[in-house]
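Note that one protein chain of the assembly has been removed; the remaining protein chains are unaltered in position.
Right, subunit A next:
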């Protein structure tokens, strides 16, 4: 529930002066190969405090591989990771999570039969104080439900009133909301969202985009992987374009239009040929 670092709410303006800030998370020269297939061919990435960094790319461009290397699901063959300036190594997802990087997977890691509060605290349950907790390992159900309701309310999800409701009774958007709330509640440094709107309708997508903005306004930087250009251009401060295992450039919604970004992504043009407008 508590952010360990105090970022100033930056919003979109954060992108403009990001040059003066030190990145929360950076990657240098990441390489990952699968036999002969080159997943990542020396990729750099910087995530600054309080920004939404979108990662776009065609299928096979190395988006997923990049994200997996950042969140411990894969270990890069070469290259370095820095979290708040210090070298970091993640051997498994739990390492990244312990370091404060929370990931919402496309496959929504929720247990359908458990209720919302149980899902929010899954894997880090709170125990009762005193003997009941220490000897009998009893859960603090009331406390968890109260905090879960608070976490959902903080993200502006008023529709989920009953945190004792089983997740399987929720719609796709509501499940996504539970996943994002879970990650936002525990992610102290970085929040990674993998295709959070892929399976959602228009209204539900908007709700998730509002949640992303809410998370950013709290100072928690977000990495957003998405195929949906309108969604990317709506919430992203900067856009990292992956192409053929490399970073084809980093643009902003102000410097480039959607067709320009897509053209760089598909190789129809390059960032050098299309430098875009200078950032306002």
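Keep in mind that, in the parts below, a contact is a pair of C-beta atoms (placed from the backbone, for glycine too) under 8 Å apart; a residue touches a chain by one contact, two chains touch by 3 or more; residues count from 1.
Just so we're on the same page, contacts and distances are computed from a predicted model.
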item: Omitted chain, identified by the protein name its UniProt record gives, among "ABC transporter permease", "Thiolase domain-containing protein", "CoA transferase subunit A" or "Extracellular solute-binding protein"; value: "ABC transporter permease"
item: Option from A:38, A:139 or A:229 whose C-beta touches the chain left out; value: A:139
item: Residue among A:118, A:176 or A:207 touching the omitted chain; value: A:118
item: Residues of subunit A in contact with the chain not shown; value: 93-94, 97, 103, 105, 107-114, 118-119, 122-125, 127, 136-139, 141, 165-166, 168-170
